[in-house]
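A protein chain is absent from this complex, but the other protein chains hold their places.
In order of appearance the chains are A and B, and numbering begins at 1 in each one.
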Amino acid sequence: MDLLTNILGAIATIILAFVVGMSYGGIVRKITARVHNRLGPPWYQNFIDAYKLFGKTTAIHHGWMQIMGPAFLMVSSVVTLMFVPVLNNGGWFTNLNFKGDLIFLLYLMVFGPLGMALGAGQTGNPNSAIGVTRGLSQMVGFEIPWVMALVALMIQFNTTTITGLMDVQQMSGTWLMFSSPFAFIAAVLAMLGMFRYSPFDIVGAPTELASGPVSENGGKFLFTMMSSGSIFSFVKLTLYVDLFMGGADNLIILLIKTFSIYMIPVLYGIVSPRYRTEQAIRFFWGWPLFFGILAILYAAIF
Amino acid sequence: MEIIYLIFILFLSGAIATFLLGKVSKRLRDIAFITTLVVPSVLFFTQINIGQTVDFSVLGIHLSWGITNFSYIFAYIVLGLGVLAGIYAVAAMKGKENLGFFFFNYILSIMAMMGILFSRDLISFFVFWEIMTWSSYLMVVFTGKDVQKVGIKYFIFSAIGAYAMLMAIVITYSLTGSMMISNLIFAFPDFEFGMQILIPVLLLIGFGVKSAMMPLHVWAVGSYSHSPMAYTAVFSGALSKMGIYGMIIVMAGLVSRIPEGYWFREVIAWMGAITAVGGTLWAVAQDDAKKMLAYSSVAQLGYIIIGIAIGTPLAMLASLFMAILHGMFKGTLFMAVGAIEKQTGTTNFTEVTGLIRKMPFTFLASLMSIIALAGIPPLGGFIGKWMLYESVIGSNHYLLIIVIFFSSTAAFLYCYKFLFGFFLGQEEKEWAHVKEAPAMMVVPMVILAIGTFIFGVFPGLILNPIDAGLQELGYAVTQGRYWEMSVLFNEWGDTVVLQPILYTILAVFVFFLAFVLTKNFKKTRYVSTKDISSSGEIPKEHENLTFSRGFFQPFLRSVEPLMRRKIDPYYNSFGRGMEAIFDFVRRIYTGNGQTYALYVVVFALLLLIFKDRLWG
Partner (left out) sequence: MVGSPVLLIAIPLLAAFLIPLLGIFWKELVRIIPGLVLGYLTILSASLYIDVLNTGTIVETIAGWRAPWGINLVFSPLTGFLATLMTFIGFIIWLYSYRFKRNVEFEAAKKYFIFLMLLVAGSIGIVITGDIFNQFVFIEIVGISAYALTAFYTGRNSAEAAFKYLIMGSLSASALLIAIILIYSQLGTLNMAEIAANIHNMPPQYRVTAMIFFIIGIGVEAEIFPLNGWAPDAYTEAPGPVGSAFAGIVVKAGIYAMVRMMFTLFDISGPMQILIIIGMITLVVAETSALRQVQLKRMLAYSSIGQMGLVLVAFGMGTKAGVFAALFLMLNHAIIKPLLFFSGSYLVFNSKEKNISEMSGLGKLMPFTAAFFALGSFAIVGLPPFAGFWSKLSVLTAAANDGLLLIIAIVLLVSIVEIVYYFRVINRIYFFKFDKATSVVPHKPRVNALIAMAILAILILVIGFYPDSVSEILNRASEDLLNTPDYIKNVLSTGQSLTY
């Protein structure tokens, strides 16, 4: 039963992503608290929150689009997960790895936020809309160096698939973060924006926007959004590991690699205040862009 | 009677009949209008065979009409959109004045576009091109807004384009002695160097104007937003594609056959890229939906131009696919704006909000079109975007790809603005009376929107005729190499398999929708958008909390350096300067008899002085 195996594998992947993403979120909260000289919640606090939200009933809604918003978000994160290879040899986690390439992935990744933005829009809460505009603007900012990094990889190795790039690393034995360092730097800088930790937490900015797009959502809506966010973080981290750190042969290595790369935005964020939107955009069009161009030049020349 | 003639006679007589019947009965007029669009379309798709031609001669010049595989692609756009937007127009324009005139021009421009596609020679091509221009011009000025500015600007630019083209045509005629397009293509590599440069440049100016390529785009925004929306759907969706049609012929037929073609391609590609970026940024800055979509059209045409300029098989597939898809989704969006304008009386984002529950079908059609416009899978827009990126990367245009990516990411901003501005946000009492548009307006929109969905999963349906057309332009077979019915390949063999993707997306979507809804929705009740927690306060009934002014201000502030330079003021001051010069010239005629007498004497003296020069 090929289809059944696939479905089971997909469910396993989703569960893995959910658990890992949630745990990472909890650990980050802990770390942040410690750096801020607080005690902080336990690392499993996110699971408790999720359970509480899952159990709650949503009392009100503002229309169909709001209901579809979380589903759109989930589509984006889950389908992206299906396309990102979790382990080098696939196995249970093969999913749809060979059915799409990086450019497809790039577009798929914006599907969710946009759907979510529509859901947020229907609530009529001005903070949601402001958060959305900020989020989209920031996306335009970090997308540029991120795409430049990816394009550099693509033209360097004449492939646009993740699996192709992973094969390249397997074959040569070096990680791409060493063989195309500028692309890696650009991608990591772009990642700061992608994870929306400080100083790029302008979307949800708790003090200004009352958590922005997710305000007006509670119960299962919020639970879905939260799980989606966790899965999405896991996907993005795995993608970085796949692209630049040679992928992972087993789950332990995967966890180590993802966690270490996760610390970059987290640690940078802990010690940073928040940018204004245009500052955030301009940030990405400064050094990250420069490294992106270097990466492309490097790829084009070598 | 040749069926080709019959189609044109039907169009022409139908246009006149519609105009005249308008004086008798409105219902008859509407029926005549729809019939005039539908009957020739049916004839075209059932009776016309590819390769069948009719030949005749005018003023001793041999002319020929016939359809080719390549022009057939565009016939789908023209007739498909023409008929659907025509049905829409009947309902949308109901109750307006001068409708006979509107329908007359509508049919004429559809006829002219078909004529362009039928033309196998440059003279018919030009004749139909000009008919298309003036009939669309009459539509631009139809509403009577800013006629002297917007209308004249459109016509000046069209005339510049058309006359550049005409110059190329007469030069071609003097060089080859024939007006046939095929002869031009055949003889082109043997032309002398200067002509090999001049002719494509002139032709590209002509086509660049219609396809709104920067810096020839300045007419587009005003014209698109000033025409009645029912026509703008055709204007932006189909009419601008005629520029693309011509451009492809020039690029594939002429430019690719000379050694200097490389530079042409680079320049045009970058002009397309600038068009795309500029159009997108300005679209983000607009508060009026019509203008926003107009700029967006300019930007989308920029992508198409890039694909044409790159000219690899994949890029051509991408361009043509995008051309068709753009006709569909931009047509839908303009129609949606027209529906909103009809129901609310305004198209400004800062005025209208919260229509989603009042105009659900319009919203649905807009949503799907916007997703297609943004290029998000699984809708059709993605296919074109994907192929374009792959072709740009595959043909080593590294900086170009960044520019395109930037503009298509920035496009998300205005995409969201469109949906949010009209449909989402606070539902205000002011718009409580708004109803869904009539079925005749909604149905064409929904049909087109569903089309974008189908072509997003089975792009092969469109790529198949495109492939046939490309083979005619001299490209190799692309089926199997770059695409299957629902699989795409790039130059390196990487694939996107669309069907499993769609199924996964649907499965996940349905699952989580059900997840959110189960045991939940029944107990969940709908509350109005006034019932929100805005920083702990509940807004009062009269408080409008919709965020719509300065929507993307932070973003616009950060891209401000890019938008500081506008070409429009330069054109305007050039125009003013020319008028001043002309005014000065006018003063040569002083109105004084003595001066005139002096002119006679001076003229005589000049002739006497230069007589040796003049007669050698």
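The criterion applied here is as follows: a residue touches a chain if its C-beta (ideal position, glycine included) is under 8 Å from a C-beta of that chain, and two chains touch if they have at least 3 such contacts.
Predicted model, so just to flag it, every value in this text is computed and none were measured.
Partners of the chain left out, restricted to shown chains and counted across the full complex, are B. Considering the whole complex, the residue from B:Leu99, B:Met114 or B:Val141 that touches the absent chain is B:Val141.
Across B:Leu6, B:Val38, B:Ile171 or B:Ile258, the residue that sits in touch with the chain not pictured is B:Ile171.
Listed residues B:Val24, B:Ala432, B:Ala476 or B:Val585: the one in touch with the omitted chain is B:Val585.
Listed here are the subunit B residues that touch the chain not shown: 57-60, 123, 126-127, 130-131, 133-134, 137, 141-142, 144, 147-148, 151-152, 155-156, 159-160, 163-164, 166-167, 170-171, 173-174, 579, 581-583, 585-586, 588-591, 593, 595-597, 599-600, 602-604, 607-608, 611, 614-615.
One rule holds in what follows: only the chains that are shown with their structure count from here on.
Averaging Cα coordinates per chain places subunit A and subunit B 36 Å apart. Of all residues in subunit A, those touching subunit B in their complex are 57-63, 65, 67-68, 70-72, 74-75, 78-79, 82, 96, 98-101, 103-104, 107-108, 110-111, 114, 117-118, 121-127, 129-130, 132-134, 136-137, 139-141, 143-144, 147-148, 151, 154-155, 158-161, 164, 210, 215-216, 219-221, 224, 276-278, 281-282, 285, 292, 296, 299-300.
Within the complex formed with subunit A, the subunit B residues making contact are 354, 356-357, 367, 371, 374-377, 382, 385-386, 389-390, 393, 396, 398-399, 401-402, 405-406, 409-410, 412-413, 415-416, 419-420, 423-427, 490, 492, 494-497, 500-501, 504-505, 508-509, 512-513, 515-517, 519-521, 523-535, 545-547, 551-552, 554-555, 557-559.
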